[in-house]
Each structure stands twice: as C-alpha cells, then as structure tokens.
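Complex shown without one protein chain; remaining protein chains in place.
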Amino acid sequence: MIHSVAIRILLGSCFLAAAMNLVHAQSNTPGGMPPPPGMSLTESAAMRFPQPVRVGDLRGRAVLRPVPSQDVLGRVREVVRDRDGRIMVVVDFGGFLGFGARLIAVPVDAMVLLGQDMEIVAFTPQQLRKFPTFSPSGTTTVAGDTVIKVGLAKPSH
Amino acid sequence: MNQIANPTSSPSAPRPRAGRRLHPWPIRIMHWINAVVMLVMITSGWGIYDDDVIIRGFYFSSFWRLGDWAAWSLNWHFAGMWFLVINGLAYLTYGFVTGRFREKLLPIRPAEVVHTVIDTLHFKFAHEDITVYNAVQKLLYIIVILAGISQVVTGLAIWKPVQFSGLVSLLGGFQTARVLHFAGMAVIVGFLIVHVALALLVPKTLWAMVAGGPRVTPNSQAQAHHPQQGHTT
Partner (left out) sequence: MRSLFRPDVVPDTAILDDHQPLIRSLERRGLIRGSLSLGALALLTGCDVKRPESVESALLAISRLNDDVQALLFNPNKLAPTYPASMILRPPKFNAYYDVMDVKPVNGKTWRLEVSGRVADKRHWKLQDLRALPQTSMVIQHICVEGWSYIGGWSGPTLRIFLEHVGADLRAKYVAFKTADDYPSSIDMATALHPQTLLAIQYGGETLADPFGFPVRLRTATKLGYKNPKWLTSIEVTNTYTGGYWEAKGFPWFAGI
C-alpha cells in the first residue's frame, strides 16, 4: 500500500503539467437534467419552480455548465422574444479570452437561475456549438423592467 | 583571499555559537512537522475548493484531494490548522529569539538576487557552503513565511466572517478574502515546487535537514554579512 502510494506521488509530481490537464476531466453530459424523452422543454422547465426575475438583472450574468468545475459557457447579452413569442436568451457563447465568441439564442426553458449566474441544463456544449449564430431579424428585445419566470437548479457537485 | 579580522569588531553581525549545526534539532523537527501539515492543509483545501470553484473551469480531480468529499476535507483542514498554527508560532518564536532569522535571512541585496537568479538559470547551484543562504533562498524563505502568515489571517477571516467582520472588511469582503486565501496557497505551492526541486538537485541540503548539516563557523556567517568582492556561492 505504501509502495503504491509512493509511486503514485512520484508519477504525479513528475508529470505535473500533464496532470494539470487531468483536472479538466469531466463528464460530457450536463449535470443538470435535460428533459427526458417525450417531455418538452417547457414541461421540464415548469418542474423547476420557475421564479420571477427582472430581465435587466439577467444581462451580463455568467452562463455556466452544470458541472462541478462550473465552466463558463458565455455571458447573457440580451433577452428577446422570437416570432412565435417564445423567450430566448441571447448568449455570447464560446471563444477564448474574448476571441471567437458568437451570439446564440437559447430558449429560456433550457436554462436555470443559479444564484447570481445562469446555467444551460438542457443542452451540452457540443450541441450548443451547432446552434446557428443569432440573427435579430424577427425578434423583439424584452425591456429591462419586464419580469419573466425562469426555473431553478441546485449547485452541481 | 581577504580575511575578516575579527567578527566581533562588527557589532551588526550576529555571533553564532561555534560548533552549532546549520539546522539545530528544533528547526528540523518543526520543518518536517510543517511539511506534513502544509501538505494536509493544501490538499484538504483543494477538496474544499472543489465544492465551489473560485476559478471557473479549474477543478482538482480526486487524486489531488485529501478527504473523500467535502465534509472530510473540511475536517482535515480544521484539524490541521491547529498543528499549523502551533508549530508555526513555535518556529517564528524560535527564529526571532535565537536570532536565526536575522542571521540567515538578512540582509538581502538586490544585486545579489539578480546574480543568483542568473546563476540558477545557468544551472549553477553547486552551493559549496550550505550554511550560508544565497539571496534567492533568503527571498523565497521570507516570502513563504509571509505567505503562511497570510494564509492564517485570510483563513480566520473566511472561517468566522461575522465574528471577525472587521478583518473581512479590511481584506475587501468575504469573496475577496476567499480569493486571497487561494492565492496564498498558490504562492506556497509555487515555493514548494522550487524548494523540493532544488533540495533534490543539491541532496546535501536535504540531508542537512535530516541530520543537521555542517557545523556553522564564525567565518562563514561573517562572510554572509560582509561579502568579499564577487559572490559567495
């Protein structure tokens, strides 16, 4: 037992740089629950005790992955209504240190409030990368003082 | 070679007791206690960190954490803190009262620091006389001592943010105190990497911390405080 412990510590310290990559090893599926098959986004959002929140308070919020490492997926840029009247959250998504980010529109039913942030629980980062870039035509911006209802989640562990 | 005529003629240089080893046994004991306790605090701290990460996207896998999950990381951390503080206070007291800090860690001359860094980068850390610390060593040891004290201060602030709310305000708030606590850990881990690597590269220094090292001579200490032209290592 002590021998194997010593070897692990030795290997770990020798490959510190490689090991630091290990800290990013996470499950690829969201910790939050995407809707089970057959259930719509709206129905699953309704199960999360949606709470009133002021749209103006959402702008600028970090959008996180529902995993223990709390990866930042992007920031909330705007909240809009699409042609069908559905509320979409426009997220400044992806990129690195400000480069390569693009706007995508995520249905608010796919997201939750988590304290001072938000999370996308219904789509994986891989799925989000396939979202089309947001185009404002046909959408209307929701005013900052409007109160909408958004579901909740507990912190991911 | 110039000889310093008589160390006692320079009142600023402390008088080491002749024949004393580089690392007296109290120092060695406190050093190794601290080594174990610091590792406990760091790795259990990583377990606590994981419960709500400070750097989003940065997370320690279970290999690096002490404590199967948050509750036990906390228990290790709040147990280790007693040993850290008691041992740390004993070490600080010893260092000041015996004059060891003044003798070994001061003075630090900027020119020496630059010189020693250049030498180290050229892989020249032969270190003939390990009883005299070079400028980089002195700087690093002072930094890690200050970082350790900072960890205790920031740790107290985030442990009792209401009872010590004044301290928390001074530090810029609870979340800032938390970030400072994490940053202090990063400084200490950085030090550890350099410290352990150099000790392994100059193994007689490691042995010195086990068996005590060479006996300190008045000459070497005098030279440390009044260096000749050229560097001492």
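Going in written order, the chains are labelled A and B, and every chain counts its residues from 1.
In the analysis below, a residue touches a chain if its C-beta (ideal position, glycine included) is under 8 Å from a C-beta of that chain, and two chains touch if they have at least 3 such contacts.
Since the structure is predicted, the reported quantities are computational estimates derived from the model, not experimental observations.
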Residue among B:L39, B:A71 or B:V114 touching the omitted chain: B:A71
Option touching the unshown chain, where B:S61, B:T98, B:T120 or B:S150 are the choices: B:S61
Touching residue (missing chain; options B:R100, B:K138 or B:R178): B:R178
Subunit A residues that touch the omitted chain in the full complex: 5, 8, 22, 33, 47-49, 51-54, 57, 113-116, 151-155
Absent-chain interface as seen on subunit B, which is shown: 48-49, 51-52, 54, 61-63, 65, 68-72, 74-76, 78-79, 82, 159-163, 165, 169, 174-175, 178
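To be clear about the criterion, only the chains that are shown with their structure count from here on.
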Residues of subunit B that touch subunit A when the two form their complex: 50-53, 56-61, 63-64, 70, 193
Subunit B-touching residues of subunit A, taken from the complex the two chains share: 8, 12, 16, 19, 22-26, 62, 64, 68-72, 155, 157
